[in-house]
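Just one protein chain is left out here, and the rest sit where they should.
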Amino acid sequence: MADRSAFSPENLTANRTLFWIAAVLAALMLAPVLWILGLSLKNNQDLMHGTDAVFRAPYTLKNYADILVNSQVFGWFLNSLIVATGQTLGVLTLCSLAGYAFARLEFPFRRAIFIIVLFGLAVPEQAVIIARHQMFNWVGLHNTHIALMLPGMSSAFGVFLMTQFFNAIPKEIDEAAMLDNTSQFRIFWKVLLPLTLPAQATLGIFTFLLAWNDYWWPLISATKKEMYTLTIGIASTQTNFAQSEGLGFLSAQAIFASLPVVIVYIFFQRHIVTAVSGGAVK
Amino acid sequence: MAESYRRSRWSNALFVAPYLVVFFALLVFPLFWGMWLSLNKVDLFGGGQFIGLRNYARVLSDPVFHQAVRNTVVFVAVSVPTLVGLGLFLALALNKTTRGSSFLRGLYFSSSILSVTIVTLIWRIVFIPNDGLMALIFNVLGLEPIGFLSTKGWSLFSVGVATVWWCIGLPMMLLLAALQQIPADLYEAAALDNAGKWRVLTRITLPSIKPTIMLVAVIQIVMQFQLFGQALIMTNGGPAGSSRPIVMYIYETAFIRWDVGMGAAASELLFVIILCAAMFQYWISSRKEVA
Partner (left out) sequence: MSAPIEIANITKRYGALTVLEDITLHIEPGEFVVFLGPSGCGKSTLLRMIAGLEAVDGGTISLGGERIDTLPPGKRGVAMVFQSYALYPHMTVAQNMGFGLENLKTPKNEIARRVQSAAETLEIAHLLDRKPAKLSGGQRQRVAIGRAIVKEPQAFLFDEPLSNLDAALRGRTRLELAQLHQRLGATMIFVTHDQVEAMTLADRIVILNDRRIEQMGAPMEIYQRPATKFVAQFVGSPAMCFLPVTGMTDAAQGVTLDVEGAGKIEIDVRLPAGFRRDGASVGIRAEDAKVLDRGQPGIAVGVKVVERLGDRAFIYGTLDNGTEFVVEDSGRSTVASGDVIQIGFDPNALHIFDGDGRAYHHSEEA
């Protein structure tokens, strides 16, 4: 069949068949989530007789009510919120200052230090976590919120990202400000920092998600039940692979725990995508 | 550039000082302290005693470690090509400005924002024997249900399925970003040159994003070598250690058995393995460039 529509470059790259395959795969990908959502709306007793009960009424919100009553889960939720917020504020502060300096100021060994920091990008968590655990032991910081926040602030990614963002601001802006008799700190605070607000949002949301989802460090640092984050807490309630009691409650926990990040994702999808693809693609 | 206002000053370094303190205290120092620990006999109660390379010898002669390395290599060898291939397919399929495409892009990336706990919880409930979604489907099809998480071979496979489900967003997004950087006039020129879809794909699109494909592969190799949470929560490494990855071995050695020095040695070994694998991948890709 002849294509009579006007030429568009998309005609050469797009393919209807590929798109529909992707759509079918997406449905498959969604299936487990829908399965969990269904289970979370079922009474645990109903599920004991077979999980195919999920396809039949009645449905109930009792599992979610149980979570809110269960102070443990709510406490974990608060811990996650405190840790993720604190770590995000810390990262934004440290990385904005450092990114500005690396992009705009001259100081001895600037290039060398920046390269060392970039090497930090290549250090995997498992190479430092044992020593970190020992260090926090020395100063007795385990089972505190501070201990959960601090390691994430050493990430070189934020510095790299903020340096890039500051570099993207034309130098003439600083120069105009200098001719306007602006002090160095005022240039940073009043002129450049407001211009990085979109970047701050990107890095902030990205850091928040990382902190919220962190697993290994809270697993070994927060050993007291009341210091668990949501991630660790929910993992601790799963006993073994064959567990089939309380499936409804477990499923409701999964949905409840992912709600904050899903909401953040829905509202800030663009920022998150910018963050993960930032700098990776030239 | 030596603009007068950019005179090199020590005071300027004050802006980086706060970060550098954290960076050196919590990244650089632990990195080297970890190396030192790997040369010592250390347990829960501290008390280091220098024992040279003996921790490494112990790790390297531990059959459990051998098994973990085998598991991890198999896992990486299967999951990384899957992630890159599937990511590339999705990027090509969804590189359009239509609403449907952008919705599907958002959907495919959405799983990446979940924590490992949630992902494993979802997939455990899918894979549970008798009551799981898979068991249900097998029953409907009249097949004998498989104990996905408790059968040798299937357990690592199940961990892989959950991992691909969890991680597919990043490769797709990176490749999409690369696809969108290809200038449209390249395709217009190709159209004027009478190129068909297949030739456009193989001669223009793929060569243009080749560096990104390589980058994505390296990122995924580095990430998947560090497989941990999925295996720990879904299968606890079982059955019989058949799904225990290296990081879980490190975790168990250092934080369950509190053989800190040996755990540190294993983590240094993994660090080296990852660096070698990434460099090997990089070398392969740059060598093809020359040929």
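For the reader, a short list of remarks on this structure follows.
When the chains are written out, they are named A and B in that same order, and each has its own residue count from 1.
Convention: a contact is a pair of C-beta atoms (placed from the backbone, for glycine too) under 8 Å apart; a residue touches a chain by one contact, two chains touch by 3 or more.
The structure displayed is predicted, hence computed values, not measured ones.
Of the candidate positions A:Ala27, A:Ile146, A:Ile173 or A:Leu259, contact with the hidden chain is made by A:Ile173.
Against the chain not displayed here, chain A makes contact via residues 170, 172-173, 175-183, 186, 191, 194-195, 197.
We adopt the following convention: only the chains that are shown with their structure count from here on.
Chain A and chain B have Cα centroids lying 16 Å from one another.
Interface residues of chain A, counted against chain B in their complex, comprise 7, 9-10, 12-15, 18-19, 21-23, 25-26, 29-33, 35-36, 39, 47, 50-52, 93-95, 97-98, 100-102, 104-108, 110, 113, 116-117, 120, 122-135, 137, 150-151, 153-154, 156, 159, 178, 188, 209, 212-216, 220, 230-232, 234-235, 238, 240-244, 247, 250-251, 253-254, 257-258, 261-262, 264-265, 269, 272-273, 276-277, 280-282. By the touch criterion stated above, chain B contacts chain A in their complex at residues 5-13, 15-16, 18-20, 22-23, 25-31, 33-34, 37, 42, 46, 89-90, 92-97, 100-101, 104, 106-118, 120-133, 136, 149-150, 165, 170, 173-174, 177-179, 181, 184, 187-188, 190-191, 195, 197, 200-201, 205, 211-212, 215, 219, 222, 226, 228-229, 233-236, 238, 247, 250-251, 254-255, 260, 263-264, 267-268, 270-271, 274-275.
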